[in-house]
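Report on the structure given below.
One chain of protein is taken out of this complex; the other chains stay put.
== subunit A ==
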Amino acid sequence: MTFIAKPRLHHPTLHTNQVGYTRRDYEGRISTLCAGCGHDSISAAIIQACWDLNIEPHRVAKLSGIGCSSKTPDYFLGASHGFNTVHGRMPSVLTGANLANRELLYLGVSGDGDSASIGLGQFANAMRRGVRMAYIVENNGVYGLTKGQFSATADRGSKSKKGVVNSESPVDLVGIALQLGATYVARSFSGDKAQLVPLIKGAMEHGGAAFIDVISPCVTFNNHSGSTKSYDYVRQHNEAVSRIDFMEPGQEITTDYPPGALVEVEQHDGSLLRLRKLHTDYDPTDRYAAMSYMQTHAALGEILTGLLYIDPLATDLHTALNTTAQPLNTLNAAQLNPGQKALDKINAALR
């Protein structure tokens, strides 16, 4: 949590991009997430990507579900309209918004609880529908906002903060996206900005359904093995005053590693993530090869990162529905209403 208010005025020397905006123009309100939360790093990457792409902030519509991750759209692109919908059902709202106005860029932000549990159906159907959007799941394997329950992406055998062992198999959102026809599928790590920013840029520019699964460590609910003592200590001493939980500030986990390499990243709870970055000569245009490659590495305990699959010629739901180029939300009565003359004919046919 940052408690310093951001200055409103821009420094005159701040660098502007081609559309005349400074980086500051892509920021949002101050984050209320735990310090060190991977989700904040993803927000920073989104800011960077939109700035680099010279996107006018107000041309982006940012939508999310419910969860810590889903709160983040408030923390970037302050000049964009945002919509924090209901738990797990962002994809449908985004779909409707996209149908109403095809000219905006749609950014969907969700959590692993949001997308892999309550919202799995909506996630899957948005992928197969080919809604043009960049759909980012900030995947921490737990329910952050409701304080540490397993999410459906948690690995079998992993332990919750309360010591419960997860006996269920994880949902692999990337596998589902690949299988159901998403035309841009990537996986990354919140702390690997060098990889994440270009992936977000690619997703924003993609012509169909783009999905990025971003592994995003939760400082608060996977830091139990090393730091429970102080956490419990503070909470015990805090109880008399209020029942508000104390969130111990953590350190953002970052990494940087070359293409083709395997890196082991230590999580807040001491567990290791084994990330393997796709090699530069990996061909991401073969959907079936991507699925098998991903699964082969999963069997080795490795998580592949990078752009797994892309259909560069992808089209979207509007193409499938053959909708007009003019956004539907701008059509007026003269364009939409057949008028009394047509009604006269209908009336006559009904007698």
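Odds and ends about this structure:
Basically, contacts are C-beta pairs under 8 Å (C-beta built on N, C-alpha and C of every residue); 3 or more make two chains touch, one makes a residue touch a chain; residues count from 1.
Quick note on the criterion: contacts and distances are computed from a predicted model.
Between the listed names "nitrile hydratase", "N-acetylglucosamine transport system substrate-binding protein", "Ferredoxin oxidoreductase" or "Permease protein of ABC transporter", the UniProt record for the complex's undisplayed chain reads "Ferredoxin oxidoreductase". Here one chain is not drawn; of A:92, A:110, A:140 or A:255, the residue touching it is A:92. From the set A:56, A:155 or A:302, the residue in touch with the chain omitted from the display is A:56, counting the whole complex. Touching the omitted chain from subunit A are residues 56-59, 61, 63, 73-74, 78-86, 89, 91-101, 103-104, 121-122, 125, 129, 317-318, 321-325, 328-333, 335-340, 342-343, 346-347, 350-351.
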